[in-house]
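The other protein chains are all here in position, but one chain of the complex has been omitted.
The letters A and B name the chains in turn, as written, and every chain counts its residues from 1.
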Amino acid sequence: MPLVRIDLSAARPLAARRAIADGVHRALVDVIGIPAGDRFQIVTPHGPEELLFDPDYLDVARRDVVYVQITLVAGRPRELKLDLYRRIAANLTDAGVRPEDVFVTLVENALDNWSVGNGRAQLVDLGAVAGARLEP
Amino acid sequence: MPLVRIDLSAARPLAARRAIADGVHRALVDVIGIPAGDRFQIVTPHGPEELLFDPDYLDVARRDVVYVQITLVAGRPRELKLDLYRRIAANLTDAGVRPEDVFVTLVENALDNWSVGNGRAQLVDLGAVAGARLEP
Partner (left out) sequence: MPLVRIDLSAARPLAARRAIADGVHRALVDVIGIPAGDRFQIVTPHGPEELLFDPDYLDVARRDVVYVQITLVAGRPRELKLDLYRRIAANLTDAGVRPEDVFVTLVENALDNWSVGNGRAQLVDLGAVAGARLEP
């Protein structure tokens, strides 16, 4: 039940923005194993002076960063996270984003931190999420 | 001292947006027990292509999702969280939001993760927050 925030340049065309959102979601489905229907994303376009980033920190040559911040339930093993980063960067190439410009950060929380509608805490009822080693 | 981010459709009128923010705050006051003055909210309106969501994941029929992400100090017991989701969904009905469209996620942090002005860490001085079972 990840919530994905994507902050990117408003100069990227609408179709490209959608392709970026699609690519992030497909990576989550393919790597973490979340259901295809588990898609919740907020895309925010920004003017050039609103997205600040270093052009070469840690030897990555950035030109037009796409920020992807994913809030998700804790418990995914490190290998899955590392594979997720690789897959997102690969998928976003098809959406016209250089791998250097893909910035991803995860924020992990608990099963009872989610309500996906109707005022219910669906994950508590389910008792588990895809890909997690231990239930948090 | 929750920080509340509300991301919603720009097609919702200003008065409705305000009523949504009011409803989330009232739920936090009534359920978690935060003081009425403890209100800090960021409302971001979005174009239709910026808020992506599945129309029926987990059998919830969504049409116009309002994303509510609440950063707050850890320690609130599960029952309080579950009551909070119910109350937010109920309150937002008055603001013209279908319960199916209320998506809430919590991000929990620590007492020393907050400064609400003047460069001070007020929660560390207070040493506690409303509704928490154990001080984190």
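By definition in this document, a contact is a pair of C-beta atoms (placed from the backbone, for glycine too) under 8 Å apart; a residue touches a chain by one contact, two chains touch by 3 or more.
All values derive from a computational prediction rather than experimental measurement.
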| item | value |
| --- | --- |
| Selected from A:25, A:81 or A:120 as touching the chain missing from the view | A:81 |
| Touch residues of chain B, complete complex, unshown partner | 1, 3, 14, 17-18, 21, 35, 37-45, 71, 107, 109-110, 112-122, 124 |
| Missing-chain contacts mapped onto chain A | 7, 44, 46, 49-54, 56-58, 60, 62, 65, 67, 69, 78, 81-82, 85-90, 99-108 |
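Here, only the chains that are shown with their structure count from here on.
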| item | value |
| --- | --- |
| Separation of chain A from chain B, taking each centre as the mean of its C-alpha atoms, in whole Å | 21 |
